[in-house]
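Note that one protein chain is taken out, while the other chains of the complex remain in position.
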């Protein structure tokens, strides 16, 4: 097989495994299969502890485990092999790209999902505790849920406040345990005979779990119990408030980042720095057009430059000819730069979302980034030539 | 009965059933009756499982069921028949309008509420499981609670994050079950003898339900129990935070949509596209006036155009004559367009809410939608003629 | 006693009872005494049901009840008598003012707190159920907690959404009860023998109370139990999200209303309508100054008009003379109206909060409210004369 064939396959594998179903239809099937396999592993792990099932279907469980480890191993190997296709890593020497890729946290979780299985085969000595690591396979699901990753990020960013409320919970726990120990130790020496023993009741009450296996019986103990219950309701409020605040901030930030990364993909802004892109993102306006609605009309004064964020539009050249504009194309820029009227109509052909840069915002940007106007002119000329070739 | 009579009654039925008490007073009675009937059905369904009641009042239960199915069937038929009165569907051929209407989710729920009842009469074979579908009748209540529909929408939009937190809950559940299984299986082989068995305790603890039918007894098991309780408090925070964020965003969006649909009803903007309406909605300002307060004074410079959103105003023509302006009427537009002073006073006669479009916003809009100014002139002329006829 | 004496005492009583400790120091004592009396009533009511205490301290309980009823009656009578001092009611004939005042919800609660007590003395027949109304006395506490009133308002405004989530809870309850009834009725005919019986378990699980007196025992029942627990966690999220959203909106609205009512108290705006005041409130800017900092300097161009919201400032007249400006005073208005420079310094003497109206906002306001400028000129002249008299 030639090197070009290899590269073609490596590209395909990368698209299917890393980019998923949006880019390559087979991605849906492969990812779906792996998700099902992970869930089945968790179920099998749990089922194996039911003696009846374990003895009856022992062979099946073993076979399924071997099969899973093999699939995970192959998947891992393919991911590492094809990782050189990732844009950020593509300019490094392959071995370095793969080493960097393999040291990502998500790849280490993947490794832990099958490595212990292989180890137990290689060293059949009593490594039974390694089997417990099989439960880690469930963590692999995190890879497939972007929302879960957002939740992790929020929890991480608010970790200071969350630890603070955990600390407060522990302080309250010690007070509740100490109090109930002094009030109930004579009445119920078994359940409240020491502070550690009393903390079992205190924690179950503070978290409103309330098993009821141990409850205070003296009047004073019951009064303290009531106070602890009320404190428990208050304690519930803290993590909720912290995470809700973090979540709503995250959701604002997310929208900014989404626009930002859309802007970063526009060829015109391709070689701008992180700070410049953030500046541009802040001044962009968003507008949407229904199919058939004119976006730019010939004869209007050129006041805006447009970047097509999604959808398709048609630039009418006259005489029935037209050019199709796609995601990332810019238009309206010549009339804006030369302060003249638009020469050609642009009509939305599908539902379009556009980023709009008006002349004031452009003037401000170009003062801060002097090369920007030249780059827009260049991009416009390049696109024009494309368009002429296309017609 | 003539076709006109039919149409009159169809219109009435439509108003009563779909538009409710705000439009036709009988709507309150009919809707109230149906709500009571739905609740009574749920109660009857539950009561029928009490053996004593079931044997004693069997005939009553049967009769009530027959009655309910008949009412629901008639109501359903009337809704489908009168659906051609819905503005969006009114231009289609009747059979298509009704087919489209009947395929709405809310109509399918309505169908499921009585169809199984009819089926069991037609095919008296043992279709007892169909009786279970009777519990679906309660879902019909969703039709009458707009807030519930909002809740559903929020849950649907945040479904990604909610699924993510459910996934996290399941991961924690597996870890908690595995942990307690290893720590307690020797002490309590019955309750913690396998991971599936242990997960009953783990879930009751993670959700802070805490039945207390099974509790860990070993010191290590109790320590793990404490950790699981604390995780449970944390897990509670996630759905709350997700739904709270979604809910507050929904409430902002709702206000925009409410204004949007009010604007869409103004005849002037009637034939605008969705995108154009959104543009206009963004630049409109809202103002309210108490009864008797002048909105426009003759002699003032015309800087704004006004659209009456709610309430009534009076345009003074001089010599004691005046014209009443109603919801949707526009005024102030001529002075604005011709850059001259207002010629006549306009005074609020009831509490009025107005949408205001100032000259800068209008200039910007008209540049993007060149036909807008002409349409405003046309609408103004048409309204003027109306007003003259009215005086 | 002369009529003037009467009025003097009526005014005092009104200040003490209605305006509280901020206005008259005795208000703290009287209000504190009533709060203690209410709480003591609730405790006595509860204690009377303990047989031991009831028999032993019967006389004391009776005496305390008589005393409470008398105090509440006197307090109620004084409130009604002095209600004519309330500004809104002061222009009506006294009997009408008192009737309107007595029909306020908060006064009806007050009435219910003692009226049944008096009734039982007048008609000593068996009105024991009236005694139960004594528990309503606790509601009187709401009068003394503004935060509780805010909570009630939020709950009332979000009542639609809260009812929607209650409805959803009931729908889930019916499904959970029906499901567990079919799965567990053979295993535990006593606890799950009918849907109403099963709903006791279902509700305790959905609300995460989890008594544990009844738990499913079959594997399928336990699985349904797990789903119901998870739904319970989700159901918790709804009221929290609804009230949190309502609460944060209420807190924004509250700030607007606070500014609004401050503006309404400025004599200049005294005779403006609700709509006009809202307009003005929207364009006001807030600024604060430390003691000793100049607010206006002689020689600066007059660009703003200032209204003193809180604190005190000093207008320097030269030659060591100065005028003290207080809450509600306006200054800077002449320089603004006549487009000239300020003639005198104004210096903050305490920490000051000011509402600032700049010339653009004033121009816009005065166009909409043509009489405003004249009124400002008038107010300025009146104030000047005052100041001259003061120096």
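A, B and C are the chain letters, set down in written order, and residue numbers restart from 1 in every chain.
FYI, contacts are C-beta pairs under 8 Å (C-beta built on N, C-alpha and C of every residue); 3 or more make two chains touch, one makes a residue touch a chain.
None of the values given here were measured: they were computed from a predicted structure.
Within the complete assembly, A:234 is the residue of A:146, A:234, A:299 or A:318 that touches the hidden chain. Of the candidate positions C:50, C:77 or C:119, contact with the unshown chain belongs to C:50. Touching the missing chain, out of A:205, A:281 or A:304, is residue A:205. Take chain C: the residues that touch the chain left off the picture are 42, 45-47, 49-51, 132, 135, 138-139, 141-142, 145-148, 150-151, 154, 162, 166, 169, 199-200, 203-204, 207-213, 235-236, 239-240, 242-244, 246-248, 251, 287-290, 293, 297, 300-301, 303.
In the full complex, chain B makes contact with the omitted chain through residues 208-212, 240, 244. With the whole complex as reference, residues 160-165, 167-168, 170-171, 174-175, 177-178, 181-182, 193-197, 199, 205, 208-212, 215, 222, 225-226, 229-230, 232-234, 236-238, 240-242, 244-245, 248-249, 273-276, 278-279, 367, 370 of chain A touch the missing chain.
One rule holds for everything that comes next: only the chains that are shown with their structure count from here on.
Superposing chain A on chain B by their CA atoms means rotating through 90 degrees, a value rounded to the nearest 5.
In the contact between chain B and chain C, the residue numbers used by both copies make up under half of all numbers at that interface.
One of A-C or B-C repeats the interface of A-B: more than half of the contact pairs, counted by residue number, are shared by B-C.
Using the average of C-alpha coordinates as each chain's centre, A ends up farthest from chain C. Centre-to-centre, using mean CA coordinates, chain A is 44 Å away from chain C. Contact with two or more other chains is made by residues 208-212, 240, 244 of chain C.
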